[in-house]
Every structure is written in C-alpha cells, then in structure tokens.
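The complex appears here without one of its protein chains, the remainder shown in place.
Moving on to subunit A:
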C-alpha cells in the first residue's frame, strides 16, 4: 500500500518536497484502539437518521489524503457517525470530538448518504489536547441527484496534538457539496479533500481558512476532479503564517476527458507575518478536455502598507489595523460557519494568535 499521504496527483521536482506529506508527520505506530466502537448518540434533526453500517459503495469513495489514511481510519474507527439524509434541510448535525487525558487518540469515521433531493448540514468540531494526541477523521459523502451537502469542519486542537482530516465526496447529477474548513490548532494538521464531480451539473465549493504560528506544520491536498459535463468547482483558501510555522497547500483542478463545459476556479491568498515562516503553494490544473474553463491564482505577501496607513490615518492603532485586515481576509470563510458562537470562538482564537505574534515579534 502506498503510504504517501496528501500526494500530488502529478508529481514535480522531488527537491521541492511537495509531492507528498513527509513520513515524519504520520501518526506514530502504536496501538490505537480504546475500547468499543461508539456510534454517534447526539440529537438528529428531522429528515436525518443514522445508518447501522456504511454502504459498500460509500466506503469505497476515495478521500484526499489517500488510501493509507483511509485504511488507518477504517481499520479501527472508534467513533462513527453514518448519516442518512432523505428530506429537506432541518437543523445541522453537530458532532464534537474532544481529545483529553483519558481519550488522547480518536479515529472517527463519518459518512453522509444524501438521497436524491435531500439537504443536510454537518458541523464537525474537533477540540481538546493531549500529550501525543491524535485525532484522525475520514468523511465520505455520497451526494446523490440534486442533493445538497454542507460540511463545516472546525479544528481547534491544542499544541500537543496532531490532526488528520480527510474528506471524499462523490457528487451526482445536479448535486452540490460545500466544504468549509477552519484549521487553527494542532502541532501538525493535515487535511485532504477529493471531490469527484461525477454527475452532470454537479457543483463543489470549498472554503478554507488557516492560521499557523510557532512551529506548527500544516499540509493540505485538495482535489476537484471533474468527470461529468457542466460541473463546477470553486476552491478558495485564505491563510496566515506566523512564527516558524510552515505550510504546504496542494490544490488541483482536474478536468477529465468528457467533462465538457465544466468550470473550475481556485485561489489562495497567504499573509506571511514573520521572517521565519515558510509557505509552499502548488496550484495545479490538469486538463484532458477541450471545452472547459479553468483558472487558478495565488498571491503571497505581506500587509499592504497603503492599507495599514489608511486605517491608521482613520484613528486605528497599528495593531487594530492589522487585526482588521486579517479578519477581513478570513471573513468570506467565517461567514459560512454556523452557529454564531462557534464563529466568534474562531475569531477570538485568531485575535489571540495575532496578539501573541505581536508580543513575540
């Protein structure tokens, strides 16, 4: 089995170190089982029910981190939540996983089986911390014809833990999947997503915000694979790097032969706050179809001095101006995160990080 996780769909120069996630970041090899499998036992909104087991066709949906991570989670998942959506939107399903002393390792397996015409929102919140803590999750989504699936993933782990979050989605005819991610915690955080736009007219929207500092290492691998005609994808990432952190983002728009009249857009903006942070960005467009439109853009840099000057001239302190610009950068993503108290919690984390960065500088 290929143990490369977050593998770039088409490799490039090996010296760049971006072809896959370094093995050193993989979870340490140790016994993870913590006892009996615990299915989700929270409240479910109207129109949503639990499945006893995950259908085979959904279990086979590949995810963005690759087969090794899929197997790592599937082989002994101790937390599961297999949701079946058959009706229109109700309240969101909120699933919280918390690492602590008694639960330093969690392997969570989620599935969302969205039947035709259904509508479901799932909010995953990962919190807590533990020495050598690991929280790995795999979410497999089958968005059938004209269904809408929204997945909001918020990671707020402490600095002693590692986070591995992999998503795979199969998007049917006219269906739509939206993935919103806020990644703020962990000493190492790896995220991967693979959206397979199989059915005609399917859509995929992904919005990610991240903030790294100190010695955090973040690694992303997001793929929108267009196979069906007239499919659309939008992937937007906004990030801030401070301290001695480092980050790799691989974003791929992959147009397969047969996906005529499809459109894919991807962009990333990165703000580097400190001289010792390191950013690597790898935005790919792979195209085997003639009649498509694909675009990607990336901009990486510093605070715009003119913007800072303008805000300070209006009476804000330099710190307030910087905070405003950072929040503005994240707002397009944060606006999509519910509930409000969760969004405020994320904003507070960002503000605290900025304050710590200013203090450390």
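Just so we're on the same page, a contact is a pair of C-beta atoms (placed from the backbone, for glycine too) under 8 Å apart; a residue touches a chain by one contact, two chains touch by 3 or more; residues count from 1.
As a convention for this text, contacts and distances are computed from a predicted model.
Per the UniProt record, the chain missing from the shown structure is "Fe-S cluster assembly protein SufB", taken from the list "Transcriptional regulator", "Aspartyl/glutamyl-tRNA(Asn/Gln) amidotransferase subunit C", "ATP-binding protein" or "Fe-S cluster assembly protein SufB".
Residue-wise, the contact with the chain that is not shown comes from A:296, picked out of A:76, A:236 or A:296.
The omitted chain makes contact with just one of the residues A:25, A:285, A:308 or A:325: A:285. Across the entire complex, the residue among A:49, A:276 or A:317 in touch with the chain not shown is A:276. Residue-level contact of subunit A with the missing chain is found at 10-14, 16, 18-19, 257-258, 260, 270, 272-302.
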